[in-house]
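With one protein chain withheld, the remaining protein chains of the complex are depicted in position.
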Amino acid sequence: MAVPVVTAPPRQALPDRRRRTRLWSVLAAPGIAWLAAFFLFPLYVVLCIVFGQIDPLFRTPIPVWNPLQWDPTQFTYVLTHIVGENGVYGQAILRTFIYVMVASALCLLIAFPVSYYVARLSGKRRGLLLALLIAPFWISYMMRMFAWVNLLQDDGLFNKMLSLGGLFTPDVKWLTGQPVVVILGLVYGYVPYMILPLYAGLDRLSTPMLEASRDLGADRLSSFRRVTLPLCRPTIVAALLLTCLPMLGDYFTNDMLSASPKTTMVGNLINDGVQAPGQTGQAGAFVMLVFLIALLPMLYYLRSVTRGSEVAS
Amino acid sequence: MPVPNGPHGHGPTRRQFLTRAAILAASAPTLGAFLAACSKPGQSSGTPTMTLASPDHPVKWDIADDNKPIADGLAPEKGATLKIYNYADYLSPQAMKSFEDKYGIKIEVSTFNDGDEAITKLRSGVDFDIYNANYTEISRLVGGKLVRPLNHSYIPDIKNVWPSFTNPWYDQEWRYSVPYTIYTTGIGWRTDQVPADIGALKNPYESLWDPQYKGKTAVIDDFHTAMAMVLLKQGITDINTSSQADLKMVGEQLQALVKATSPKVTITMYNDLPAGQMGLAQMWSGDIINAQSYLPEGTGPEILRYWFPADGKGMVDNDMLVTLRGGKNPVLAHLFINHMLNPDVAKENFSAIGYQPPQNTITPDSLVAEEFIPENLRSAIVKPEYFDTGYRLLELDAANETAWRNVWQAFNAGGS
Partner (left out) sequence: MRGPVSWWNNPWRPPRFLIAITIGYLLWSLLPVLIAVLYSFNSGRSRTTWQGFSTRWYWGDQTLSVWHNDALHTALLQTLKLGLIATLITVPLGTLFAIGIDRWRGRLPNGANFLMLLSFVLPEVLLAVALLFVITTVAVPVQLGTTAQVVGLVTFQVSYPAVLVRARLATIGPQYEEAAMDLGASPLAALRRIIVPMLLPAIFASTVLVFADVIDDFVLVRYLSGDASTEPVSVKIYNTARAAPTPALNALATLLLFAALAAVVIGFLVYRRMTRGDNTADRGLGGFTGEA
């Protein structure tokens, strides 16, 4: 995503400016209204349900609209059950963090060399390579996971390869409760989302600066470490955010690759609880928690971007 | 907060700030009232208690004035699409096709994974015609006015089912439901992965906790079914208990289960066991029979086994079909239910989905005589005597169900 360039303030007289502001506000109004109605309002409804009541017969949630009448029982239930002697959710939340961090780190380790090569060093084959890199975007995510389910089945190609054509039978059930499989599934699914922003950022690095460091005597590794890497830091941060945050809500990777409580993620807690009678509020509380956890890095990123945009890059 | 003044300043002026705050304070209560008026009607049920049926306390449901059965002798709707809401792979395609051809209509099947998901969709107003229900939901279904009472004149084939089902304890005078399938919940395994004879063990349920089967086991993804099995394993026969101590014990046993064998939690045993993804699982009797058709080529059905207590002291249940109030084709719905009660259709359905229908013509002896069920799976046949001695999963009251679900959620989160 490009950082918007700050333009110089217009030099026209005031009335024109006010007139034009009205034009822009009219143009932006439908978008703002849509976001307010279908993004902000639903988030408020989530709050109303988390702090609301439960119907005694159906145990479905009854939202309470007036903030003064909010009942924090369900929210405190979730909070008190995270750590401590009642801590049943703590493990799932911790596990999610670990999976997401490991998966993001692996994504970065894979995506960075690939995008570096394609952005800077691939020359004539750049277009073709870029097309191949973008291809996973348009292959259904479900199909990509499904492909792996096929491969990891008991009689799938993976086991066939491992057994080296029948020399010995591997006794591991890949599709039941293997954290490694879930992490690799996450990596497989989200790596394309990291490659594109990295490619864009690396593409924009100024070649003269990199060549200068080589000219001044640094070898490849040192030049990379001391010049290239610091220059790409904002790109890497942006790419990490773009991949990390959506991963926090992932539940279907775990569902498809391992239907076991051993690898439950926060997304599964949300998904299982939303339609279970009496537990919808708890699912909503998890939604709130994930939202807050995702919000903070976004705020930090936005502040660093707006501060950075005041210095021309 | 110190703010520079002026229309081109960065912050609001004090006047602007106060004005905005005043507007917000004034509008908050009216906003609340406005939103309250916008709430969907029928959110809270009004009745604080629900009627819980059990074999000792049979229930005859009321027929409300605004929910009367359809009139007699109506013609079936033409050119319609009958919408059935059911589990996946739980209705024979051939049975549906024969009904479609007979009346010149189309059938559309939507699937759900569990009853809670289904009820949420039903309450949100999706217009299905027929729903595959379980009697653990019937109080909610009738109390929430989601189901339509049946007009018995359209369903003469009820005479083909076991007589006890024309006046079951959960729906006396069969006002709302007809039985669909009967099944037991036991343990299924395949001999190539689990050579031991699980059925001969002193406590076959214990085998799921046996570390030698680590990674090969599975339990059913339903809180009541799985937790009831734990209770039975410990010798507690009240599988609808509200005892705190019992529930705590179940929670601990489930944690031990994860540590010992790390089971899969699913309802697709009928596919996963034959595919080899598990070797030993808590299963429904219909699943093990159905599993025969999912075996890969080259593997015969003789490796499948099933165990259920021979004295019938295990979990016995039945599923039902109900017609939904929101459905647009009530006459067709009645006719379809009647169609499924026809002995030939029921038999064909049995061979397609593996679950036994409570038909008078399908007795354990006839199944054995016709070799419909292979020798190694005879224990999966449901005998009428089981219904006298077996334990049923009943509908729980609100507080108890919350307690049960909390234990299950802790298990599912894989925590502590």
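Letters A and B mark the chains in the order given here, with residues in each chain numbered from 1 onward.
Simple rule for what comes next: a contact is a pair of C-beta atoms (placed from the backbone, for glycine too) under 8 Å apart; a residue touches a chain by one contact, two chains touch by 3 or more.
Predicted, not measured: the structure shown is a model, and the values here were computed from it.
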{"item": "Neighbouring displayed chains - absent chain, whole complex", "value": "A, B"}
{"item": "Contact partner of the left-out chain, one of A:Ala103, A:Leu245 or A:Ala276", "value": "A:Leu245"}
{"item": "Among B:Thr185, B:Ser207, B:Thr241 or B:Thr268, the residue in touch with the chain that has been omitted", "value": "B:Thr268"}
{"item": "Which residue of B:Asp65, B:Asp101, B:Glu297 or B:Glu371 touches the chain not shown here", "value": "B:Glu297"}
{"item": "Residue in contact with the excluded chain [from A:Gln153, A:Thr264 or A:Gln279]", "value": "A:Gln153"}
{"item": "Those residues of chain A which, in the complete complex, touch the missing chain", "value": "1-5, 7, 19-21, 23-32, 34-35, 38-43, 45-46, 49, 61-63, 110, 113-114, 116-118, 121, 126-127, 129-144, 146-151, 153, 155-157, 188, 191-192, 196-197, 199-200, 203, 241-242, 245-252, 255-256, 259, 267, 270-271, 274, 280, 283-284, 287, 290-291, 294-295, 298, 302"}
{"item": "Missing-chain contacts mapped onto chain B", "value": "35, 38-41, 43, 83, 85, 88-89, 93, 106, 108-111, 120-121, 123-128, 266, 268, 270-271, 294, 296-297"}
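The definition used in the following text is that only the chains that are shown with their structure count from here on.
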{"item": "Rounded Å distance between chain A and chain B, as computed from the means of their C-alpha atoms", "value": "35"}
{"item": "Complex interface listing, chain B residues touching chain A", "value": "28-29, 31-33, 35-36, 39, 43-45, 47-50, 116-117, 119-120, 123, 140, 143-144, 215-216, 221, 258, 262-266, 275-278, 296, 398, 401-402, 405, 409-416"}
{"item": "Chain A to chain B touching residues, read off their complex", "value": "48, 53, 55-60, 62-63, 65-68, 86-92, 95, 153-155, 172-173, 175-177, 259-264, 268-269, 272-273, 275-279, 282"}
